[in-house]
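FYI, not all chains are in this one, though none of them got moved.
Chain IDs A and B follow the sequence of writing; residue 1 opens each chain.
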Amino acid sequence: MKKDLMELLCCPVCKGELELDATREEDGEVVEGTLYCEDCDETYAVDDGIPDLLPPEAR
Amino acid sequence: MNVREEFDDWAREGRDRGMEERHLNTAKHALARIPVEKGDYVLDLGTGSGYAPRALRERGAGRAYGLDASPEMLRNARGYTDGDGVGYVRGDFEHLPFDDGVFDGVFSMEAFYYARDPLDALAEVRRVLRPGGTFYCAVNFFEESETTHRWQEKVDVGMTLWSRAEYREAFREAGFYVASQDHIPDREVEIPPADEFPTDDWESREAMVDRYRRWGTLLTVGVSAENE
């Protein structure tokens, strides 16, 4: 994922802000990392360049 | 089975590309009608192989995203995509991970009726669209197209079978204006001469004509109304 996607993304459950922590980047894209929702205290993964924002209950 | 398992299987069997090819016969006409302006942000729900975001980006969208619940579909879609401005996100129709009003257009082909609660999904689409943004909802599985009804037997995920009128009603209930509704016939699929029926898939030539040429793809276009 490109970092500019962060302008649009939100937590699928509470629609609150997400905080990106990129652990691996390539060519300006986040390949591995996490997206953290403080309100829900929930962590979502970025895996192989794709953010996984399925709500936890639906995984 | 849940959506993820079902469609991960499909993706692993390569059915994503087969769907793309068949669906594009009608989906390309639906895509061509979307009033994309240069720089628009658009979203494809249940993107499968991801052809729609790629096509919309080519038509001038600034950013085009494909959302799907199946990681295998998304992995394939990403593999077919190069160039920037196209991205993929794993998510669920009823819990879209996008801020309010960020999209100018939302598209969906042969996916919407898999939503567990289609009214909740519509409400989510409406939420992520700006006022005046369009939802192009294309389905081959609907009440009037009777030969499609048996599909449910082959799929382990619940499918909502609405009529044309039910689509319009549901759109209005969710705060859309219904701008347009019609059938896009598939004129490209080849229909064999009558003496070759029954085929593996079709009892009669009439049934096949009914499915592709008569009913084809039901497209309902909604425009997100102002928020009250």
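Basically, contacts are C-beta pairs under 8 Å (C-beta built on N, C-alpha and C of every residue); 3 or more make two chains touch, one makes a residue touch a chain.
Remember, it's a predicted structure, so these values are computed and weren't measured experimentally.
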Composition of the entire complex, counting every copy that the file contains: A x2, B x2
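Here is the rule we go by: only the chains that are shown with their structure count from here on.
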Centroid spacing, where centroids are CA-atom means, of chain A and chain B in whole angstrom: 25
Residues of chain A that touch chain B when the two form their complex: 1-2, 4-5, 7-13, 15, 47-55, 58
Residues of chain B defined as touching chain A within the complex: 4, 41, 63, 65, 69, 71, 74-75, 78, 84, 87-92, 95-100, 102
